[in-house]
Structures are given as C-alpha cells and as structure tokens.
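We show some of the complex, not the whole, and keep each chain where it was.
Per-chain numbering from 1; labels A and B assigned in written order.
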Amino acid sequence: MDKLVSLWASSGVAQLEAGQLIMMSVGMVLLYLAIRRGFEPLLLVPIGFGTVLVNIPGAGFDAAPLYDAMGQLETPGGLLYYIYHAGIETGLFPLIIFMGVGAMTDFSSLLANPKTLLLGAAAQVGIFSTVLGAVALGHFGILDFSIRDAASIGIIGGADGPTAIFVTSKLAPELLGAVAVAAYSYMALVPIIQPPIMRALTSEAERGIKMQQLRPVSAAERIIFPLLLLMLVAMLLPDAAPLLGMFCFGNLMRECGVVNRLSDTTQNALINSVTIFLGLGVGSKMSADQFLNAETLGILGLGAVAFCIGTAAGILMAKVMNKFSTHKINPLIGAAGVSAVPMAARVANRVGLESDPQNFLLMHAMGPNVAGVIGSAVAAGVMINLVAGL
Amino acid sequence: MHTTLIDQGLDLMLFGMGSVFSFLLLLVLATRVMSLLVNRWLPEELVSGIVAKASAGAPPSTIDPKIVKAIQTAIDRHRGGGKRD
C-alpha cells in the first residue's frame, strides 16, 4: 500500500502545479506553430519539446547533480541541466551555430553591392528603440526591467536567433525563454508582419524600381571578405568578436575551397546536432515562474514593435540613400535588413513581384539580409560592452 | 535612479546606433577598396587556377569520383533528352 502511495505521490498528476500545466500547454502551442504553421521549426520544435520536458513534475530534467562530501557524484543531474550549463551558459552552442550559419552564408550579393550593408545597419534601429521602450516601461514602473533586461529584449529586433540567445544568456539569463521564443516567433511571422509596413512606406513607383544586375564576384573577394570583416571587428569592436569571429571562420571554410570536408560537416552534422541541443536548452528556461508573468507579455509586445521599427528603418534608409545615389535601390530590399535569413529576402522579392511580375529582387535582397546578421552581431557586441560597464 | 535608467537607454541607443553605423560604413569602404585591389591584382583566372591547385593538394573528396561522374552522366542525359544514347 505504501508503494502505491509512493507511486501516486511521485506521479505527475499528484505533483502538478497549475504553472507547469500552463507551460506544458505553451510548449504544445509552440510545437503546433512549428509543425502546422511552419514557424521556424528547426528551433521551435526543440524549444517547444524542451518546454514540455522541463515542466513535467518530478521528472527532474533541469535538476542539478548532487555530490557527496568527497566530491563523488551521488545523483546525476537532468539532461537539460547539463545541456544548459555546458552549452548555453558558456555561450558555446550559439557560437557553434554562428560558425554553421557563416558556412551557409553566401556574401556574393553583398560584395557586388556593398552599400546594402547600410540597410542592414539601419534596421538595427529596431533594436535600440526597443531598448528605449523597455527602459521607459521600467522608468514608469509599469514593468520591472533593468538595463540588462532592456538590452536583451531589444536584441529580439535583430531577428537573429543565436545572437539573441548569446546576448540574453550573458545579460539576463532568466529572460532567455521569453526572448528566444519571441525572436523565433517573429522571425517566422516575417511574411505577415512586414508586407503591410512595406506597402505603407513605399509608393507603387518605388516598389517597381528595377535594380542593376549584380556583377559577378570573384573567388578571391569571397575569401578575403570574411578576413577583412574579422580584422575590422578585431580592431574596433572586440566585444563582437566571439559571434562575428566564428561567423567569419565558418564563411572562410566555405569559401576557401580547400577544406570542403570541414565546411560540409559544419553545415550539416555539427549545426544540426547543436541546434537540437540549443533548442532543448532554451526550453529548459521555460519554467512557469520565469515565463508566466507580466514581463513576458512586455517582451512579446516590445519584440513586435522592434520588428516593425527595424523593418521601417531599413525601408526608409533605402529611400534616403536613393536621394544621394544614381543607382537606385528598390526600398523593399531595405526591409530585408532585419536579417531573418532568408525569409525576409523572400518577402521582399514577393512584394516586389506584386508590383511588377518581372522584377526579381531576391538576389538583391540577400545583400541587406546578410548585412542584417552582421549588424545585429555588432549591436550585440556594443550592448554587451556598454551594459557591462553600467 | 529611474532617470538614470532612461539615460542609460538613451546612451545605449546613441552609442549603439553610432557604432553600428560607423562600423558598417567603414566596412562598406573597406569592402570597396578590397574589391578594387583584388580585381586589379588578382584577376579571376589567376585566382581560380591557384585555388584549384590548392584543392588538388587537399585530401580527396569523400565521394567516389565514379559516382559523381555517373550522376553527372545521368544529369546530362536527362537534360539532353537521350541524345547520347
């Protein structure tokens, strides 16, 4: 009879708290969005599943290991505990993902038309104006955000998952779940969020602008570019060096042509393995007490604002640049500056085709798109540097 | 204290966007200069040749060339509508 009591007492139903039940539902909703709606499934499937796992009462997925007085392991920790502390707290997983993203990135469009880098810069306005919004909410006592929290929330506007995870795990780890979920959700919503803003800020004529065909880019340029970027980062913004350093490393492996074996593994087995564990580890931060509060609503709201402002800033920047340049830029590609590779570039292409079925913007939009990745990483470095000093 | 938080936010925005813009502007310039120099001093043909040579020195690809050849053949036939048969 004692046994039955023990089994019952240790069962999920008996221990279940309302918060856990709600969080398991949140995890299921994330899985639904990922699987049925196609929301960034590569990340949201592991994050959603991790959310369910960590909220199973009594399963101990995020339990810390226990050691006896001699330092011998008495009870091993839970899977998600190890994943989080080995890969996310240390920053290793986001950095390895960035290496993989670098190995998957083709800078040809950017190299053919380097001024599109400025579109990627402009879109980061979304990040910093969101920081401002968050501190305003904190200032007026509406929500309890510190400057570190605000910086982590702002980075959602960078529309770059690993960057957001890297920054948040350094500055405000207790917000990691909410920030990562917001970042990936809004990235997935790019096809819904961006087009109205794009149409509102551009005229039919602007949307119909045909851009010059991109010049071919030589292999040497593609090899030297990641090294050039690395050197500039090293000299000017060492705080951005971890993220951009690994990004450039991946890209150099891709382009140099002599380590295709390594590049292949980086783009496949390695990034896939780390993506699984990164997602599960992020899910491990989706506990009721960290996620079910007013701040999360604030984060989701501010994140959406960040996205919209970033999109708008990219478009407006393109229009400003057109005032000073003879080679006109179609302002739609400015919206791709938020990153969200390659979704944002595809959206720019699709909206452009609505105005003129012969105007293919995809390749042109890849320039600001990858520039947005660089821009967000730079913003991340600056924020980590400045906030650490505050 | 609260004023400070807003100030911090404004500082972050000002210096953040300033850094991002200055950095990417510099990158635009550096990239242009680089492309200019590369295309003057390392024209495409030369580069391809060297890279190809370097590749040749590297360990062989893990895919059997015969298989690659066979796939290529299949592709060629598919495209060419069986002309070679």
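Following the convention adopted for this analysis, contacts are C-beta pairs under 8 Å (C-beta built on N, C-alpha and C of every residue); 3 or more make two chains touch, one makes a residue touch a chain.
The structure displayed is predicted, hence computed values, not measured ones.
The stoichiometry of the full complex, written with the chain labels shown, is A x3, B x3.
Here is the rule we go by: only the chains that are shown with their structure count from here on.
On the side of chain B, the complex with chain A involves touching residues 2-3, 5-6, 8-13, 15-17, 19-21, 23-28, 30-32, 34-35, 38-39, 42-44, 47-48, 51, 54-55, 57-59, 61-62. The touching residues of chain A, when paired with chain B in their complex, are 110-111, 114-115, 117-118, 120-121, 124-125, 127-129, 131-132, 134-136, 138-139, 141, 146-147, 150-151, 217-221, 224-225, 228-229, 232, 236-237, 256-261, 371, 374-375, 378-379, 382-383, 386-387, 390.
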